[in-house]
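Up next is chain A:
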Amino acid sequence: MQAIYFLLALFLLLNLIAGMWRVLRGPTAADRMLAAQLFGTTAVAILLIVAQATGDPALRDVALVFALLAAVTAVAFVRRAWPDEDPRHDTD
Partner candidate 1 sequence: METLTLLALSFDALLNLSLLYLAWILLNCEDLLKAIVLFVAFGLLMALAWVRLDAPDVALAEAAIGAGLTGALLLTALAKLRVIETNKGTTQQLKQDSENFQTLHYMTPLALLLVAIGLGYVVFSMPPISAGLSNDVATNMGNSGVSHSVTAVLLNFRGYDTLLEMFVLLVSLLGVWSFGSTTSQHETTPGPVLDTLTRRLVPVLILVAAYLLWVGAHAPGGAFQAGSVLAAAGVLLLLMGWRPGGYLSTLPFRLILVAGPGLFAITAALLYLLKGQLLAFPVEYAGIIIFALETTATLSIAVILAALFLSEPPHSDKEHI
Partner candidate 2 sequence: MEVVFKEFPWVAVLILLPLLGGIVCFLFSGIAKFTGLMTVFFTALSVLGLGWQIFDNGVYRHAVGGWGAPLGIDLYADGLSLLMLAATAFVALGVSVYSAGYFERGYSTRFWPIWLFLLGALNALFLTADIFNLYVTLELMGLAAVALAGLAGGKNALTGAMRYLLATLLGSLVYLLGVALLYHGFGTVDITLLAQRAEASPVIWAAFGLIAAGLMLKTALFPLHFWLPPAHGSAPPPVSALLSALVVKASFYILLRLWLEIFGPLVSNTDVSTLFGLLGAAAILWGSVQALRQTRLKLMIAYSTVAQIGYLFLAFPLATAAGVAAWSAAMYLAFSHALAKAAMFLAAGNMLRFGGHDRISDLDRVVQRLPLAAAAFALAGMSIMGLPPSGGFIGKWLMLEVAIKQGRWEIVIVMILGGLLAAAYIFKVLGHTFTQAPSPHESKAVPASMEWSALLLAIAAVLLGFLAIPVLSLLNIGNPFGISEVTP
């Protein structure tokens, strides 16, 4: 079971890093934020799996705080930092 947990964690981390491409690429600010959201969810999944694998229940609390704060950051983006996009290059 341990090996499966670690394999899954590694797989999810790879996923997360692949998603980084979207943050770098954009093209719109919203795309970047969206990718960051997926980062958050993936990190939550990784934390939950690692919590099970290592038997450290505190990591579930970390995951919980992650999930909550990711939402707050996203709201900060939507309410404040989202600039007016240039609609010319919004698709790729």
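Just so it is clear, contacts are C-beta pairs under 8 Å (C-beta built on N, C-alpha and C of every residue); 3 or more make two chains touch, one makes a residue touch a chain; residues count from 1.
The candidates were selected such that all candidates are chains of the complex that A comes from, given by their letters.
This is a predicted model, so every value here is computed, not measured.
Visitor: Using the definition of touch given at the top, pick which of 1 or 2 touches chain A in this complex.
Guide: Answer for chain A: candidate 1.
Visitor: Can you list the chain A residues touching candidate 1 in their complex?
Guide: Residue positions touching the partner: 2-3, 6-7, 9-10, 13-14, 17, 20, 23-24, 26, 29, 32-33, 35-36, 39-40, 43, 46-47, 50, 56-59, 61-62, 64-66, 68-73, 75-81, 83.
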